[in-house]
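What you see is the complex with one protein chain gone and the rest in place.
Chain IDs A, B, C and D follow the sequence of writing; residue 1 opens each chain.
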Amino acid sequence: MLNFATRRFGLSLLILFVAVTVMFLMIRAVPGDPVQIMLGPRATPELQAQLTAALGLDQPIWKQLLIFYGNLLQGDLGTDVFSGRSVTDIVFQQLPYTLELIFASILWSASLGIALGAYAAAHPNTLIDRIAAAISVSFVAAPAFVVALLALLVFAVHLQWFPAIGAGEGFWDRLDHLVLPAFAIGLSWVGYIARLVRASMLEVMGESHVRTARAFGIAERRVVMVYALRIAILPVVTVIGVGMGFLLSSAVFAEIVFARPGLGKLVIDSITTRNYPIVMGSVLISTALFVVSTALADLINALLDPRARTAH
Amino acid sequence: MKIEWTKANVGRRKFLKGATALGAATTLPMGWADRAFAADDGVLRVRAYGDAQNMDPAHSVGVVEEEVHASIYNKLIQYKPGEEWGWQLDAATMIEQVDPTHIKFALRDDIGFTNGFGAMTAEDVKFSMERIVDDATDSPNKPDLGPFSHVDVTGEREGTIVLNKPFAPIWSIALPYITGNIVSKAAVEAAGGRIGADPVAESGPYLRDSWSPKEKTVLKRNPDWNGDAPTWDTVEIYPIDDENTAEIAFEAGELDVTRVSLGSVERYRAGVPNGGSLVEKPSLYYVWMGMNVEHPKLQNQKLRQAIQHAVDVPSILEAAYFGAAEPATGIIAPGLAGHRPSSLVPPAANFEKAAQLLAESGETNVTLTLDTLNKTTFTTTAQIIQATLAQIGITVEVNVLESGAFWASGDNENLQLVLNRYSMTPDPYYATSWFTPEQIGKWNWERFNSPEFNEIHETAAAETDIAKRAEMYQRAQNLMEESGAYRFITHEATPVIHSARVIPALRPDGLSLLRYFGKAT
Amino acid sequence: MEKSRSELGQIIVGVARDPLGLMGLIIVGVIVFCAIFAYWIVPYDPIAMDIKSRMQGPSAAHLLGTDQLGRDTFSRVIAGGQVALKVALPAVFGAMAIGLTLGMIAGYGPKWLDNLLMLFFDTIRSFPTVMFALAVVALVGPSLQTVVFVVMATSIPTYGRVARTQTLTLRNSEFILAERSMGASMARILGVHMLPNIIGVLAVLAAMDIPTVIALEAGLSFLGLGVKPPTPSWGALLKDGYSLIRQTPWLVVGGGLPIILATLGFTFLGESLRDVVDPKLRKQR
Amino acid sequence: MSLLNVVDLNTSYGPVNVLAGVSFTVEPGETYALVGESGSGKTTVIRAIAGLAPAQDGSVTFEGQEIRGAPESVMRPLRKDMAMMFQDPVGSLSPRLTIRSLITEPYRIQGMKDRDLDAEAKRLLEMVNLSTHFADRYPYQLSGGQARRVGVARALALEPKLILADEPTAGLDVSVQGELLNLLNDLRERLGLAMVIITHNLSVVRHVADRMGIMYLGRLVEEGSTETIFNDPRHPYTRCLLSANPEPDPDARLERIALKGEPPSLLKRPSGCEFRERCPFAKDICTQTPQWEVDGDHGLRCLAPLS
Partner (left out) sequence: MTDTLLEIDHLSVDYETGRGDLKALRDITFNVNKGEIVGIVGESGCGKSTLISSILRLTAPNTRFREGEVRFKGQDLLKASERQMRDLRGADISIVFQDPMQTHNPVLTIGQQMLDIQHRSKQSKVDKLTHAAKMLGAVGIPDPEARLKQYPHEFSGGMRQRIAIAMALMSEPDLLIADEPTTALDATLEVQIIERLQELQREFHCAILFISHHLGVIAELCDRVVVMYAGAVVESGDVREIFHNPKHPYTRRLIECDPGHIKERARVLPTIPGEVPDLANLPGGCIFRDRCDQAMTRCATEVPPLDQLKEGHHAACWLNHEEVTS
């Protein structure tokens, strides 16, 4: 198990390294100069040169990359071109907003999705199953930003049940501000997870050990909830792990539509302003988020599934 | 201070306010109740385009930061809210131009800096202005001070600003805008000469209480401020770049003031939700289509002129600006010296003339690219240009670029047509500075190269006779248009909506002067 | 060849027998039909402007109203289907082809190559799609091809991983061992024996992926990174619709509805296809 | 010259030593059976011979040519003379190919495109007593017995000299098991095939094999002619295996020799005689390592052989 965890961790680091390097090179290949963007139309050539040198942008790319990694090893992600603040501070200030959004979305969508899927699988080909299927497929059909938009109009502007913008302060207020964005992002996941759980459940329910459990007269409820669901949930854990990474992309839309602070917004803003240190910082963190969540999913899988534990 | 330019109906506003007070009483922590208005909690909620990230005026990148700086710092003079550009005293009790290159001032004696940095002195003024022109500071705002030389301190609170040569924009840009902010010399030096994301010492009517990046900046009343007390206890500034989102936030009752999109003007003219009002202001922005005169496809001046005549500005204003904006006559907005009453090429397209010019040019099978930002207004405009140029047989391919790539077009020699929009300060000097030969490869994307234009730009800044100065700038714009490199489209407009409880204080171009905001009673 | 055609026929019949599958088939059929014959179906030229009749609400003349340039929304929706398929089909099938190839190489080739390819897949997957899209669009400028490329690049790992897993499973199956024992070349084993067994699963995945891709295109357009104007795409409709949502809500409907319908159609079809194609389920029937 | 000569074959997967020195020979036309419990390494032996499993050490010569670890370029021409049959009758047929394609696959692989493949398919199907209309079917449409015949037809397509058959009767009902064995016997006689058969079904061995080897934990423990082994098993393990074969006769109560427990893990091979811990006849001497000893055609690895 430990060995498995170490190897998984090593792989994660490697992915992180490659991803960050690729992004570093890619963003440098893109036209646009942070100095020019920052200085705006006022830039004099001297000023530009000074700032370029100050930011280390006059160095060859490979050297910049080395410097970046050198600083990274010391826990330093560099300094924001615009505000002069430490990139670490900036990124970690935005991170909680996105994390709470992603967690809230996953939490509600996974619980509802698993419940729907398990219920549908336990009652295959009944009316309820069909309704659940129709609901889940329709949910999948709704792109996050369209849902966000409509939710905003209906629940924030028209009904004014929930706040329209921002992230709020204090626990309840923040929760209040989370409702609509988390709803928008999570909605398509409900359907996705429900279908996954249903398919997975049906497969597991057809396996021989479930028949054994039934043959021993174990209550159907327990057969479904413990004997089948525990196995059927395994692919869902993986999907959620991978999904955490993808959710960051949906989070961008929610953060734009609901004018929420967050990593997604930070990423978009920093790329469009060619704010290299922040781009690198956010890529690092969001890739780490993805890598950690998939690794975590693998570990949880290993915990839930004793077979995976010894397989490595 | 008397402000009378809102179109609000006070009676209706009062009625609504009373009605909502009942609702406000039921505001729950979770807020399931009516959110249309927060209770009158003394909090003014305004929207900014972006985040004020840097509290150093020397490194301010524009109006977003200036909005905060203007509230937490003082300047000798401030812009006056209203319809006409003008200034009023702030930290200065007296300011006077004694000759074209000398300006004397005297400071109030009751302004102090926070964090124990003491009273504001003439030394602070000297320090604040001189550090901006000091190369070591790397201030991008240095050009705003033009030929500023230094400040002579003549007393504890008295001094003289010395210019190397006359500089008209000193009154319209240098002093009342970014470079006019006075910081505490002691505080900045204590901080190592540079202010970062947090102010080191403040002196204005407000203090920056907190900043949650991407979420909001909170200003709180400065208890030690001795000037006219600001009306609002707290100001919350929300960075929202998208106007649509801001409008939604406003309609959800979460903003008091915001600029709105031109597309919404028609709707807000019919009525602003929650009893608010619409204020329509002109804008200093200028939008035009540029042509890169050095590009092999566009070197033919007749062709460029044909294109000028084939672009139909009224259609663009109708479709992209929803009829809420007027055609531009050049780069200098109405209300500023140098504004031209009309452009040389009439706004409406003249396809016959265009076709004739095209024929004269001898060019056939012209296909061009048109670069533009990825905002709906621009893409709409670009599509109209595409359609109208097609009428004279010119094929246009629209390249939509995200802002990072778009703003890097300066050194793009392959640029052909470009739809562009620059911002402005209330002085024509600022507008012409981007189209000089020196700016080729940077901000002069059309690579418009006119020695005469350059000379006007140099001399007009020092011209103090307003009429003469205006004439010079008009000539400069004629030169631009004659070159065929420019098709002026619009100066846009600045529609602002505000809630019933607010009496906004806006510059003539619609930007907020937060310290002067009032409360409707 | 004739055999495989009859197999395809069987699959279609199988799908059509399932009510959801039939619905999917019909929706997809309509979309494809509209896309192919868009030119003849549209009542107006989808890019012809008529500023005078701009931003009109739905009426008999304009079923879904007009946009800010006076273009007929209905015509743009129809023509937008063409664009959606122009993006989705090459992107999905390109990603499938590349993912399949790489996945099969990873699954069948040497361990180091497998590790390398998996690293490549994981790296691409670990970028948030939007960030990747932004960088690419900034690099080469937005266009139909860019969108296709971005979508393709981001979906390759999904197909690659599935193809790899399938290959790994098949690799040790007896029929592959049997082929090896007869001396079949690697190309023959991969191409003749593995490919037909993997492609079914991937095809189902692709059918389910098409709506995701359509939504991604819409998302990119929503961020202003989509196809070039005046190309009528559903995403562009949504973008214009969003910025004018309270003036011309029919644009959001016009852009959003076909996306949701297409998603429903392809998802139904995909689910049904999976039931028909998946040999495990086939045995149970 | 022996057709197949396997000498001291060794295979390890990491720390797992699957084959620990297996040696045997097969003469032309001879049928050799490898018998043992699951995990004894039988399958690995024939896969290693065919180059489908690694063999780190030892030698495999086929018609005098060394083929252990030989590259595919060397193997491919030899594969005409050496065909394999796999355990799972349906699973060893490529599922998306028709039977016609499947049984003519060897011609295509060996580049014999000039043959009339349809005619060959017909000939082969007839040879294994399958009606020619099976040619257009797919594997999943066949019963186990039919699929098995297709496997035989394919293995015989190129008229090989040696067939390596892994559990050729696995998954077949007894009523058709005989058909297959008859078919193999018949073809062997007509074509002069040599065969290596792997099975754990001793009844099968008795009817098809000339000689047999008993494997335990990746080694041969006894080898000899089928007659000898059945009539005079010397190794206790062989004896146990033979007795563990219930007869379809309620009155035939065998003197069963109970085998204790299960085979030990290959990761923890016991010291001395590896069968010692399960052996009902173990003696003190068995803590020493037994060597392979040959007496005539009878090979044995036991320090306390039965008589």
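Rule of thumb we're sticking to: a residue touches a chain if its C-beta (ideal position, glycine included) is under 8 Å from a C-beta of that chain, and two chains touch if they have at least 3 such contacts.
Just so we're clear, the structure is a prediction, and the values are computed from it rather than from any experiment.
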Option touching the unshown chain, where D:A20, D:A165 or D:L181 are the choices: D:L181
Which residue of D:N10, D:Q87 or D:T226 touches the chain not shown here: D:T226
Of A:R7, A:H158 or A:R211, the one touching the omitted chain in the full complex: A:R211
Residue touching the undisplayed chain, where the options are D:R76, D:R206 or D:H298: D:R206
Interface with the unshown chain - residue positions in chain A: 124-125, 207-220, 222, 226-227, 230-231, 304-307, 310
On chain D, residues whose C-beta touches the chain left out of the figure: 37-38, 143-145, 173-179, 181-182, 185, 200-204, 206-207, 226-227, 240-241, 243-253, 256, 258-259, 262
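The rule is short, and it goes like this: only the chains that are shown with their structure count from here on.
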Whole-Å separation of chain centres (CA-atom averages), chain B against chain D: 87
Chain C and chain D, separation of their C-alpha mean positions in angstrom: 49
Shared interface positions of chain C, touching two or more other chains: 134, 138, 223, 242, 245
Chain B: positions in contact with at least two other chains: 402, 404-405
Interfacial residue positions of chain D with respect to chain C in the complex: 47, 50-52, 72, 75-76, 79, 83-84, 86-88, 91-98, 105-106, 109-110, 136, 140, 151, 154, 164
Of all residues in chain C, those that touch chain D in their complex: 3, 173-175, 177-185, 188, 192-193, 196-197, 279
Touching residues on chain C, where the partner in the complex is chain A: 20, 119, 122-123, 125-131, 134-136, 138-139, 211, 215, 218-219, 222-223, 238, 242, 245, 252, 256, 259-261, 263-264, 267-268, 271, 280, 284
